[in-house]
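A single protein chain has been removed from this complex, and every other one stays in its place.
Now for chain A:
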Amino acid sequence: MATATVVAAGTKARTEQGSGIRPSGWVGFLFIAPNLLGVIAFTLIPLVSVVLLAFTDWNLVSGLGGITFNGIDNFVAIARDPGFWHAIGLTLVYVAVSVPLTVVLGLGLGIALNRPLPGRAVLRAIFFLPYIVNVVAVGMTWLMLMNPKAGLVNQVLDAFGIQPGWFASSHWALPALIVMAVWSGVGYCSLIYLSALQDAPGQLYEAADIDGASAWAKFRVITWPSLLPTTIFLMVTLIIGASQGFGLIALITAGGPGDATTTISYYMYQTGFQFYRFGYASAIGLVTFVGVLVLTLVTWRAQRGRALND
C-alpha cells in the first residue's frame, strides 16, 4: 500500500504490495535489537565457544591462559573412550525404551480421553500433573517410593513376590528411571494427541459410519493417518528430550550405581563439572548433538517414507 511513507534511508527493500508489510529499515532492527543482543550474548557466543573449546585441551584450574589448541585430539580420544561408548549405549537403550512407550501410552490415553467420560476435565488434568511438577519434588518422592526395603512400590510388588532393588541395583536403576520418565511424559503426549484428534476430519468418520466400517478400520484408515504428523513431532521432541535426560539422574543416581545410569549428558556433566576437563566435555557435547541431530533426521525420514507408502 502506497501510503505516505517514512522509509528510512539506506534500504532497498521493495514495498510489498498488499501484504501490509512495509519496508521499515532500521526501525525493524530496533524492534529486534533487545532480543537479538540477548540471544547473541547468551546463546550464540556460548555456542561458538563450545565449538572452539572442543578443539582445545583445558582444565579450569589452569585459567584461560592454560587453553591449548590440540586439533582433533579430543575426537580421537572420544572414539577410544570406553566410558563414552558405555554412556552412548545406555542413552540409546533409555531412548529406545522410554520414547515408544510414552508415545503408545499417550496415544491410547489421548483416544480414551477424547470420548465422553465421567469427570473428563479432571482426568485430563490428573494425567498432565506429573509433567508440570518440578523434577526435584518428583525425584525425591520416587526415590522414597522406590526404596528397596520400605518404599511403597516394593510393598505392593512384594505381594507378587518381586523385590527389585531399583536405584540401589545396577540392573534396576535404569528401568526405574524409565518408569519415571514415562509417568511424567504420558500426560503431555496424550494432551498433544487430544488436540490433534479434535482437528480430525469429522466428515470422514460420518462417511465411514455409513459404510459400516469397524472401529479398527476407522482407526487405521482415518485416525492414524491424520495423527501421523503429531506422532512424528512427538517422537522427535521426545528423542531430543530423552537423549538430554539429566535432571533425574543428577538428583537420584548420580550416574550410579557404578556407571549403570551414566547416560551421555550425565557423562558430559561429570567430565566438565566434576573433572573440570572443559575441552573434552565440549567435544562430547558437540559429538552428541550431531548424533542426536542425525537420529532425529532418520526418524523424520523413516516416518515420512511410511506416510508416503500408505
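Please note the rule applied: a residue touches a chain if its C-beta (ideal position, glycine included) is under 8 Å from a C-beta of that chain, and two chains touch if they have at least 3 such contacts; residues count from 1.
Note that contacts and distances are computed from a predicted model.
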Please identify the absent chain by the protein name in its UniProt record; candidates are "sulfate adenylyltransferase", "Cytoplasmic Fe-S oxidoreductase", "Putative MnhB-related membrane protein" or "Multiple sugar transport system permease protein". "Multiple sugar transport system permease protein"
Which listed residue, A:84, A:127 or A:172, touches the chain dropped from view? A:127
Of A:70, A:147 or A:226, the one touching the omitted chain in the full complex: A:147
Contact residues on chain A toward the hidden chain run 1, 3, 6, 11-13, 16, 19-29, 31-32, 34-39, 41-47, 49-50, 53, 60, 64, 112-113, 115-119, 121, 123-130, 132-138, 140-145, 147, 149-152, 155, 183, 187-188, 191-192, 194-196, 230, 233, 237, 240, 244, 246-247, 250-251, 265, 268-269, 272-273, 278, 281-282, 285-286, 288-289, 292-293
